[in-house]
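Note that one protein chain is taken out, while the other chains of the complex remain in position.
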Amino acid sequence: MKLKTENGGFFVTSAEILSIKPAAEKIFLMEIKHEKISSLARPGQFVHIYCGGGTSIRRPFSIFSKTGDCIEIIFRVVGRGTEILSRKRKGDSVDLIAPLGNGFPVVCGRPLFVAGGLGVAPLHFLSLATAAGVFIYGTKRKNEIIPIESLKASGHKVVILCEETEGKKVTDIMEEYLNDCDVVFSAGPAKMMKKIAEICLKKKKKCFLSMEERMGCGIGLCRSCVVKTKTGYKRVCVDGPVFPAETVDWKDV
Amino acid sequence: MKLKTENGGFFVTSAEILSIKPAAEKIFLMEIKHEKISSLARPGQFVHIYCGGGTSIRRPFSIFSKTGDCIEIIFRVVGRGTEILSRKRKGDSVDLIAPLGNGFPVVCGRPLFVAGGLGVAPLHFLSLATAAGVFIYGTKRKNEIIPIESLKASGHKVVILCEETEGKKVTDIMEEYLNDCDVVFSAGPAKMMKKIAEICLKKKKKCFLSMEERMGCGIGLCRSCVVKTKTGYKRVCVDGPVFPAETVDWKDV
Amino acid sequence: MYDTVRFAGLEIKNPFIAASGCFGYGWEFPALSEKFGAVVAKTITVKPREGNSPPRIFEVPGGVINRVGLQNCGLKNFAEKHLPRLKKIGTTVIVSIFGENFRQWAELIGTLEKEVAALELNLSCPNLNKQILTKNPEKCGNIVEKLRKLTDKPLIAKINAVDSPAAVSSLLSDRGIDAIVCSNTIPARVELNGRIYKGGLSGRLIKNFVLKAIREIRKKSDVPIAACGGIRGLKDVDDYRKAGADVFVLGSVLLRQPDILPLEKNIDSEGDIV
Partner (left out) sequence: MYDTVRFAGLEIKNPFIAASGCFGYGWEFPALSEKFGAVVAKTITVKPREGNSPPRIFEVPGGVINRVGLQNCGLKNFAEKHLPRLKKIGTTVIVSIFGENFRQWAELIGTLEKEVAALELNLSCPNLNKQILTKNPEKCGNIVEKLRKLTDKPLIAKINAVDSPAAVSSLLSDRGIDAIVCSNTIPARVELNGRIYKGGLSGRLIKNFVLKAIREIRKKSDVPIAACGGIRGLKDVDDYRKAGADVFVLGSVLLRQPDILPLEKNIDSEGDIV
């Protein structure tokens, strides 16, 4: 069924898996067919999937890209839910609520994307829809890099960094690119985003972060998914997942 | 590890899945590589598999055949355990205790095999190791028939029967073949076996049945898997699964 | 498909109720709320509460542990902003409340009683630093007895399945409670990244215990009972009905399937404890 919200609404539905392929070590790319979800989906939004197999609550995944009638997600196998998901096959159906959350705001100017690990997912989608800029993408290990060279076609400069081999993190090199850019979008581990928020604050760059927190409902009802902001706890699922960097209260991170 | 018993012992181990293929509607054929299990395995024995995915106890499956270093099982997806099993892939490992149970006795003479549904598994294995005889195999629906024509190579006459299309059951036709045979082996639904036991008793044919009951340990410790015999409850896992037809007490079936 | 039922002196249009805490303030998705016989809004306290710092929710095999910690906007905000919207939905409005002392309970009841169909007293929240109220049945009974005098609206007591549910239910019903909801979440601990968190366990893990509790309550008393614990489908409803429950409260299942009504089948085939 479709449920209405102030920003376009979402579906509680099941959809067909068009393909599922390994994209890197323990990371899978899944293509889900649902025309209406695809048409609503905006960069920064996520899908909330019931993985089955006796799990009790859903799992959130950012939307990685969309085509005419499909959306794609990428996910890493970390626990029970993603393990089950990775064993789905083409043609199986997947139970999802989507699209959820507020996407990234539309901002004019040259963007700098800073992605850590699976944080690449929402930024990949976003970067397909913005002006040309710089896309920095870092992972811990080499075999965790998912191929995003195609972003060059959108005019972005793509910088891929691997801590294990290069000994550097995205936060070590982002300042090189910061002056040439007008706005920063970031997604990835909380510690990385904290650092990026600090850098941007210092350099007075606008910065938007896609935050992660453990979720229950995904639609604002249970108050499980809060992050601390300067005006109290906010729900990642409906007040975010994207927050302006300056509003986040990093004290406990 | 290997554990000793009076009839050769068994392994508690994990083994590699060499292949898993659909064999009929919702029925899969799985090839498991374990040289020592394969070398011990005798017709009528079973494997006890931990399917994972949060299940608590193992699932028993008869051995369908063996080659030099592999055993094969066939299973139908009926519930959670077999569903999970069906999603395993080539190269995955499977956690099993095997081979378990007493196999069929070695009996001289011309055998008649009467298999209902998945009961074909233990009889298939058995028929590969006996004198030539007749193999009757019945299923409810046409799309449940797994191909066993290869048994003709062992000299058996193979009769495949489908209730849905032919309107007949194995118990309707087995008497045609009974006079020409010296011993009957059967596996399948309890009601079918009850009928077969009655027919054999009347015709004074030796008859051995492979019984099924819900199991816990599979190795005789928990007393979950009992069938009623004329001398009290017996454990299917260690006192069976094969029982002489005349010893079974069918009152409650 | 379902008939009107009487519960706690109310007439509700079907026997399914959305549990407090699992369905927001109850009005967020009118298309969902209106399918329920009644909706219980998140537990409201006199002052706004921030709730606990994250993480707040954990999946364990067969259940969910939460430590939201009664985050809510406080009585005033609720009464002004949320309640009017909730009352517009075509369903029976129940509000869950929690007071730290008699004065707070009285203030909550005083402000809300005219506006709601019934009030649910949260006597069993494990996510507070204080002891769970129902652990002390006498004290609990005394509070209830005093609260009873403040309103003619139905008062529903939410208890849990592990703290003498049968004894507590009889006692509370003697002191004027109109119905019992059993069960709230059950105290549990969970570890994440080496830290231990205390929270409340819900989901099918607790069903066997709630079922037993309801059988015992029903044996001792004929107070109306709302079953709450691990309901995921018709089979669970049936089991609770046989155990003696009158209406059925859907809790954490709503996190997974907010559109679960109309309940036509179990959303999974598992879970055959009856």
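Note that the chains take the letters A, B and C in the order they are written out, and that residue 1 is the start of every chain.
Just so it is clear, a contact is a pair of C-beta atoms (placed from the backbone, for glycine too) under 8 Å apart; a residue touches a chain by one contact, two chains touch by 3 or more.
These figures come from a predicted structure and were not determined experimentally.
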Looking at the whole complex, which of B:Phe28, B:Tyr50 or B:Phe185 touches the chain that is not displayed?
B:Tyr50
Of C:Val60, C:Ala79, C:Ala106 or C:Leu234, the residue touching the omitted chain is C:Val60
Residues in chain B touching the chain absent from view
1, 3-4, 12, 50, 52, 54-58, 80-81, 97, 213-228, 232-233, 252
Logged for chain C, residues touching the omitted partner chain are 58, 60-62, 65, 162, 186-192, 196, 201, 204-205, 208-209, 211-212, 270-274
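The rule is short, and it goes like this: only the chains that are shown with their structure count from here on.
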With centres defined as the mean C-alpha position, give me the chain B-chain C separation in Å.
50
Cα centre of chain A to Cα centre of chain C, whole Å, reads 35
Give me the residue numbers in chain B that touch at least two other chains, ranges are fine.
54, 80
For chain C, which residues are shared contacts with two or more other chains?
61-62, 270
